[in-house]
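Only one protein chain is missing from this complex, and each of the others stays in its spot.
Per-chain residue numbering starts at 1, and chain names A and B are given in the order in which the chains are listed.
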């Protein structure tokens, strides 16, 4: 095949990863003081920031109040400089709207919503630099921010992507790999119960290969989970040591 | 999990967008050497103790070539003696970037387990990756990367104790070599290395004759400038930047150079968009360009314009050392300023070389000994090439292949190297090989890698296969093909349904099941594009196992098929169309003749025969419907040679019979193709691979209209239907062949049908003119056409059988594929015709025959005569060179007359056919008039078995010399 060879004969992807490897993940919780919870994540060159406000009274339209559970309000935005070519605005375009909806559904499925009837939780995520896997970076950052805010959830929500190139599933695809037009599978998982809370496939993928790709994506989510767990533990440990000092 | 130890960001600025990519460096890339005990590798490529006899490197070693060596010396690397080679990722990528053919060849080497070529992913390796420094050129950086890898390898292997293989860096760049030596790397030029290989002295012949050392080139240029060097024959070429600047300023023009066939000192340059070609005279003005090179020219001032000398001049020089002058170049170019002067130009630079490998012969040396020789290409437009060989003796009288490496300013001829010996001149295999090479038909045996993707035998149909496929084994399917066909790609059936309708099925070999997109097998097939049929040989697109066995729908065997099923009424109206992957078992593989006999034999009423009868009935209705819509029935002569089973020489010729069954099969194939085309266009609006036949512009019909008019018929060309009807009406009672001949002429007015990607052409241009179909594609011959294979893949996706892959959706890539397919198809056609021509020549080699012929064209000095029995046309010259013709030419009519004899178009003549034997490389058939008798011109009717003597001394000549 001509063009970019996404997977070399030696089994390396363009950035030097092997098919099953994720990009380097680094994250930090509690980056802001004013918000109830906040977190920052880097997955390779994709960088996302999440803040959580609430639970608080429902703002704006009172008709949105839900009587048996909390209202989850999401906003997804991308910094104007986050993409290769500058964007003219950060929110409100169709893609952001769609992403917002996906995020809302994802967290409605994970947060113990029945604990806070008639109130609202705001989850704001912003992509600072985009290099593929924007949705998963947002979900992972938001999970950390929610944990930072102390809002109870069923489990972590961990998201990852997988693609399919030359008969091989590849984990955590980068923007370059995304843009080649192959199938992309996005999964958000509750890792302990193996429940999939959000799931999306772009472009065609044959059923025979579907299993393999899904497995790869789920494996990716579990790897993300391992990293997130460690970060949460570290963060809590630091908080505890700070508290014991004061 | 994450194995990367660290990563560096690579910033690439394309345009103004800053692109940042991650680049992970790893510590788990192994060295691939069996001598290494440190790397945790499971398998090795490089041998523990590689042995190759070299008087320079008399120790075990691996070679590590740099980019230029790989790029220019693939011929060397492909030699069996070269083994244990480390190919760096950097080198591989750079080669891919600069030359795809070279890249493909080295891909072949790395996958060949005998060659022991190891690809080392140095750019992902923690210890061999280096960043480009500020101010460093890309070339310097690459060289440094290569040296870094070489150093790493040496040090890495040394850790395993004594006597481990050493690394030998091969680079022709002197600066790089010196730096390498300073860094303690063993480095040689390829020339030094190859010369040191004591086991294979002839390998030197295959070295590309570039300047031995890349830096020498600079030295030569330097010498030229300072006047110290040898004679400089040619002016310097401008560099690309200067050329581009000049073109933008209108000072130069860009065009394709074409050398004259008649005079090697003359040539033309055609500029895209300009009708008139520019004339070039003199070797110095041509300035080292070869036909088909893309060049930049400067138009000379009007005072220097000149015209072709009308001299036939062949480069008679045979002395390879003749490099001191361009002999009389100026003399013959002395300008003739007169009214006939043409726009004349000179070459100022080369934009793109279009050199390939050339077939030809070695010139007999003017003196014995010496290793420099001149090679004379078969193609007259190509200059002689100077090569160095020590085996000249054995190459004389053989057809050989030579490739051009360079054309230095101080060399009269381009410099090249010997590639391959094809065999003795006149030998049929040799000539076939020449024919294939000259038409750029890839015909090498399939490589090991390609074959590795074939299914393992014995091949059986498994339960899984049956689960995903429709089982159609119970249907009475049969195939109908020409006799001796082993690559059967289509089969048919027809059965009555309970509701009174008929179910018709076309079953096509499921080749896409065996060829996965993107693997070596697929790439090979894609490159070949089509199976090429020569008179006595078939050059397969896919390996034999597939073409003649697994994919071939042989009688009585269970095979995978891609089926199209229609429910039709008895009036051939389609009720429903279904597509499915299936398993079938053909009841019988019939020939057209057998099928016809079965249909005609009233006593037979078995399932297959009944189904054939139904099919034939439906086909007739379909055909009528098509013709009513304006589909054309065109004609082109097709003949078959009966080949002697032992000598493989043609012993007899017969015209191909067209039976009802031929057109029956054809009709359903057309229907299947059309149905599939509609289906895939729905799913691949932008990238469906379709076939169109553009409506020819009216001006193209001129020749046919004029010809028809000369016999009082009027061709209507407003649309296909009108044309078809007017052709039907053109019948002459006394000349039964007239209609066929006219159709032949009309066929020649047509443009070629082409493959295209649906996204590249507006929908109204999808039209297939010849078939009068708004949309068409090729689906029915996947064994022998790659286009059909692609269409199969699209259809498989369209019916949800398999998944899409990015290339299928990419209109541009599809168009690239189409471009290659169109080229290959054209070349395959030409090769086929050349093969018929070759066999015709062999057939007439020792014969003189008299046959009926018909005049197809009338020219100023000749008649173009078509011989129906042999299906070829030849030129009957009416005038010898330098003599006055006894014929009067009337351009209007058109006619040629002498006395009371008048030749008009479509007139029947009797001609004598014999072989001209003067030119070994290009044999020609000679036609001479027998009847009507023209005194002083025609030859007497001689018995068919005339003697050789007469042949050599044709009567015509005698008569004329009186």
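The criterion applied here is as follows: a residue touches a chain if its C-beta (ideal position, glycine included) is under 8 Å from a C-beta of that chain, and two chains touch if they have at least 3 such contacts.
Here is the rule we use: contacts and distances are computed from a predicted model.
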UniProt names the one chain left off this complex as which of "Elongator complex protein 5", "RNase P subunit p30-domain-containing protein", "Ribosomal RNA-processing protein 42" or "COMM domain-containing protein"? "Ribosomal RNA-processing protein 42"
Looking at the whole complex, which visible chains does the left-out chain touch? A, B
Which of A:6, A:49 or A:72 touches the missing chain? It is A:49
For a quick check of understanding: of A:43, A:113 or A:126, which residue touches the chain that isn't displayed? A:126
Touching the hidden chain, out of A:31, A:139 or A:170, is A:31
Considering the whole complex rather than only what is displayed, give the residues of chain B touching the chain that is not shown. 9, 11-20, 131-136, 138, 241, 245, 248-250
Residue numbers in chain A that touch the chain omitted from display: 26-28, 31-35, 38, 40, 42, 45, 47, 49-51, 53, 59, 73, 75, 77, 79-86, 90-92, 122, 124, 126, 128-129, 131
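Here, only the chains that are shown with their structure count from here on.
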In whole angstrom, the CA-centroid distance of chain A from chain B equals 52
Please output the residues of chain A touching chain B within their complex, sorted ascending. 1-3, 8-10, 12, 14-18, 21-25, 44-45, 84-85, 131, 166-167, 174, 176, 180-183, 203-206, 208-209, 223, 226
Please name which positions on chain B make contact with chain A in the complex. 1-4, 7, 9, 17-26, 89, 100, 107, 110-111, 119, 121, 123-124, 516-518, 523, 797, 802-807, 809-810, 813, 816
